[in-house]
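The structure is given below, and queries will be raised subsequently.
Just one protein chain is left out here, and the rest sit where they should.
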Amino acid sequence: MKHLLSVDDLGAEGIEHVCSLADHFTEVSQRPIPKVPALRGKTVVMLFFENSTRTRLSFEVAAKRLSADVMGFSIASSSVQKGESLRDTVATISAMGAHAMVVRHRSAGVPAQVAKWCDASVVNAGDGTHEHPTQALLDCYTIKERLGTVAGKHIVILGDIKHSRVARSGIKAFTALGAKVTLVAPATLLPPAVESWPVEVSMDIDTVLGDCDVVYGLRVQLERQGEALLPSLREYSAHWGLTVGRAKRLPTGALVMHPGPVNRGVEIAPEVLDWPNATVNEQVRHGVSVRMAVLYLLLHVDTDKPVL
Amino acid sequence: MAERERRRTPPYGGVFVARTQVMTQADIKRATWRMAHEIVEHNQGSNDLVVVGLQTGGVWLATDIAAAIGEIADTDTTHEKPPCGTLDVAFHRDDIGLRPLLPQAPTKIPVHLDGQAVVIVDDVLHTGRTIRAALDALNSYGRPRTVQLCVMVDRGHRELPIRPDYVGKNLPTRQDEMVNASRQGVDIGEVHK
Partner (left out) sequence: MSPKLASTVIKGGLVVDQTGQRQVDVVVQDGYIVGVGPDLSGDEVLDAGGCVVSAGFVDLHTHLRQPGLEEAETIESGSWAAVRGGFSAVVAMPNTNPPIDCAAVVQEVLALGAKAPCDVYSSGAITVERKGEQLAPMAEMAELGVRLFTDDGTGIQSAGLMRRAMEYASGLGVLLAQHCEVTSLAQGGHMHEGEWSSRLGIGGVPAEAEELMVMRDIALCRLTGAPVHFQHLSTRGSIAMVRAARQGGLPVTAEAAPHHFTLTDEACAGYDATFKVNPPLRPLDDVVAVREGLGDGAVDAIATDHAPHTPDSKERPFDQAPPGMLGLETALSLALGELNLPIAQVVGLLSWQPAAIAGIQDTHGGPIAVGRQANLCVFDPEETWTVNPDTLASLARNTPYGGREMRGRVRHTLVGGTAVVADQEMRS
């Protein structure tokens, strides 16, 4: 595998492979000195055209624990501000000798474009409303850690699915591993042609929550409030949010997941996030292991050298 | 498993076909006991001793060595059974980049290694590169007081300045031969593609 642009690049087998490799990196992270020399001499560039804290830090930590050199690139201080084209930016960084580029951009498809323009391995760290494959991987890893398996589980995804790359990647990964996925959202936040997706759709949050293994809350994108997608946040949390009342009716052992950052009190009640079945921080921790696994898989063999 | 073996055995291709048995099950057992005694003798007991088996070939021997030390310890109250860990050195190897190289089995180091006497255990010592990787890996777990090496078979052809402290059997071999060691015995043979 040269790039990770979409969950489709992995398939069920690939996801399982990443998860089992992530186990080894979880062990590495628990060592007194959590660092291995595996990617010594490799350069990983963080090409973040969109603001991000947790994903960027997570990839940086992952790369550093593998002893890779990390180059940062932030839009505020770059020539993109001076009008440099995306392709020229990529060419410049490529010329410095990057082995991997971790790309985030607010436009769908940019990681795929970058992959066409350079020799480096490209990891999609979130492109517009398209995909965020490493998030889906860490979510699968978290579910496996907690529930043993993803297959056969009923995962309810709640919130702004239309604009969510997390949901797109998550749905692909969960269903590939054999989970049943139900989407719950007001129709304005459902994607077009949702009937072509391998999911069920429900408007009845209370019934669905009574019969699920995982409830996955998505962030309400407050920046989209101008688009008249919702009458008000108050109405949203009352009708579509995971309130304390609703959380109490969840089956025993059902997980409450969220990719972060959380709008406390909008999509999930603050108390619920502190419950033992809420996995928000675990997801962040697993993110490092999974991203180490992805970087290692992409970079540990020089594909241009013959295998001994 | 030693460097060359790892390269040729699945998943890197080939099937091992035994030609000659050079150690029997009984030989293995005797050598294990002898090395356990040597370890206890050399370290003046089993205090602060940690046995670490290299994944995957060294783990059975490490388990047996630790158990044997434990039994010796039972007969002498100043000694006790040492903790036994496992180590997969994939991420520390010097041939990352040259071939697909993935960890095969879990790493579990049960104690902090600061000030401990660590005995690395592997089945076959060959080029020494696996041991080099293991020495590097151990650094992540602390600073051992001393690190010693225990192998069932030393087949020669070293590529690095590494020598074992405890050896089950010194076995001269050809480069193209392969050595397979298990509780059931040690065989020399070839890999057939």
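By letter and in written order, the chains are A and B; residue numbering begins at 1 in each of them.
In this text, a residue touches a chain if its C-beta (ideal position, glycine included) is under 8 Å from a C-beta of that chain, and two chains touch if they have at least 3 such contacts.
The model shown is predicted, which means the values in this text are computed figures rather than measured ones.
Participant: The complex has one chain that is not drawn here; which of the drawn chains does it touch?
Facilitator: Computed over the complete complex, the missing chain touches A.
Participant: Determine which one of A:43, A:129 or A:142 touches the chain that has been left out.
Facilitator: The single option touching the absent chain is A:129.
Participant: For the chain left out of this view, which of A:87, A:234 or A:264 touches it?
Facilitator: The single option touching the absent chain is A:87.
Participant: Any idea which of A:37, A:170, A:191 or A:259 touches the chain not displayed?
Facilitator: A:191
Participant: Touch as defined at the start, partner being the missing chain; which of A:20, A:74, A:94 or A:107 qualifies?
Facilitator: Considering the complete complex, A:107 is the one touching the chain left out.
Participant: For the chain that got dropped from the picture, name the residues of subunit A it touches.
Facilitator: Residues in contact with the chain left out: 85-87, 105, 107-110, 112-113, 127-131, 165, 168, 191-194, 196-197, 227.
Everything that follows uses one rule, which is that only the chains that are shown with their structure count from here on.
Participant: Show which residues of subunit A lie in contact with subunit B when the two form their complex.
Facilitator: The contact residues of subunit A facing subunit B are 21, 23-24, 27-28, 31-39, 66, 296, 300-302, 305, 307-308.
Participant: Enumerate the contact residues on subunit B facing subunit A in the complex.
Facilitator: Touching subunit A: residues 7, 88, 90-92, 95-103, 106-109, 112, 136-137, 139-142 of subunit B.
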